[in-house]
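All protein chains but one are shown at their positions in the complex.
Right, chain A next:
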Amino acid sequence: MSVLQWFVDLGASVMLPFVIFIFALVLRTKVSKAVRSGLIVGIGFIGINLVIGLLGDSLGPAIEAMVDKYGLELTIIDVGWPAAAAISYGTVLGSLTIPIGIAINLLLLSIGFTRTLNIDIWNFWHTSFTASLVLALTNHFAMAVGVMIVHHIVLLLLGDWIQRDIQSFYGFKQITFPHGASAPSYIVAKPLNYVFDRIPKFNKLQANQASIQKHLGVFGDTTVMGVVIGLFIGVLAGYDLKNTLTLAMQTGAVLVLLPRMVALLMEGLAPVSEAAGNYMKQRFPKRNLYIGMDSALAVGHPAVLSASLLLVPITLLLAVILPGNKVLPFTDLATIPFLIALMVPVFKGNIIRTVIGGAFYIGIGLYIATWVAPLVTATAISADFNMENYATISSLVDGAVWTTFPFIWLPGRMQWFSFIVFGAFIMVLFIYVNRRSRHKHKNNSYWRK
């Protein structure tokens, strides 16, 4: 145990290259490629840490000044999914999520519990995010692993459930998105759409998405978005012109650089995730399965992009006016498309519904993100991130994703008993999803075997 502890204490940037190297070798990647993969991941980590440092240095004091001036209690900086992913992969649980996720997926496929083959290995970080927060809350390693397993199972079942809408709306055949940040919103969108359908007049409203994109498109560019937000906060903080402009350039830099650093992480993980995907596909070559991929495939849809553009100012406004919210949305303003990507098919591409539904969803999400902030901060520190200039951090992805709340709150409340609740939820979801599928696939031999 002490050897393992020593290894973990090396910090993510040293530990992960070894872990990725070993994974790559196990999956029969060439040694030279495996070495490079591991090193690139470690370098990506250091890069992310640098940018997070810049964000803390620039935005941290500005927010303090803003809080002093207006009494706005937005003290928690939203560091966003790039940091959340890095933090999640930087813990022991982050290394475990890839083998555990693959094992669970293969097991559930072989017993016919799911039809989803999730080859989107990269996004396994979502399960280690929840698991890491559970560990931070309960200090109980086995329970954290349990939550990770439950999270994997729930995402696979969601993958089964949402596939039909993904195929009919986005037109991806046999592809589904068992994506930690996107899939859960589907469950929220369903009842909302039911309600929207029954509001007279409102149920007939439509908006023109082309004009939204044309007039607001430039703000969808993260470069512009980052600078504009920086300017805004600089003014609110009462900075002089020079400091405001400096802050604006720095926040712009963060929004541009952070994804670049994560791209390095991704570049290193690519051989591993590809080899793992192939390994899984080989195990189930002929079955009529849904292939689980990154919902990034769908976020370019005009309805998703337009609704997300409108949701950026709405999210900021919500953060200011909602009493009790302490999160200042920042990096994940650029990630809103992922939060709503699976609401859009439910609303059949209706932008007005998506914006209202999305605002409702994100509004509640801000409270969850506020609630998990101390846990995210503790996890970031334990993953060796430089938190000097931050009071607390959080992230809308996955902090604002509703599944984050039960997955962390229940184990904190009911300890092991919470797994009875999780188990019941999984069974209900399984039965519901399969009723529908069986109905739909009546003529498909897969379900009769």
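Things worth noting here:
Convention: a residue touches a chain if its C-beta (ideal position, glycine included) is under 8 Å from a C-beta of that chain, and two chains touch if they have at least 3 such contacts; residues count from 1.
Operating definition for what follows: contacts and distances are computed from a predicted model.
For the chain that is left out, the UniProt protein name among "DNA-binding transcriptional regulator YhcF (GntR family)", "Carbohydrate ABC transporter permease", "PTS system, galactitol-specific IIB component" or "Class E sortase" is "PTS system, galactitol-specific IIB component". Listed residues A:A83, A:L305 or A:L328: the one in touch with the omitted chain is A:L305. Note that of A:L10, A:I46 or A:A263, the residue touching the chain absent from this view is A:A263. The chain not shown here is touched by just one of A:F129, A:Y170 or A:Y390, and that residue is A:Y170.
Check A:L27, A:A62, A:M148 or A:M293 against the missing chain and you find that the one touching it is A:M293.
One chain is missing from the display, and on chain A it is touched by residues 82, 122-123, 170, 172, 175, 210, 213, 217-218, 220-223, 259, 262-263, 266-267, 270, 273-274, 278, 291, 293-302, 305, 334-335, 337-338.
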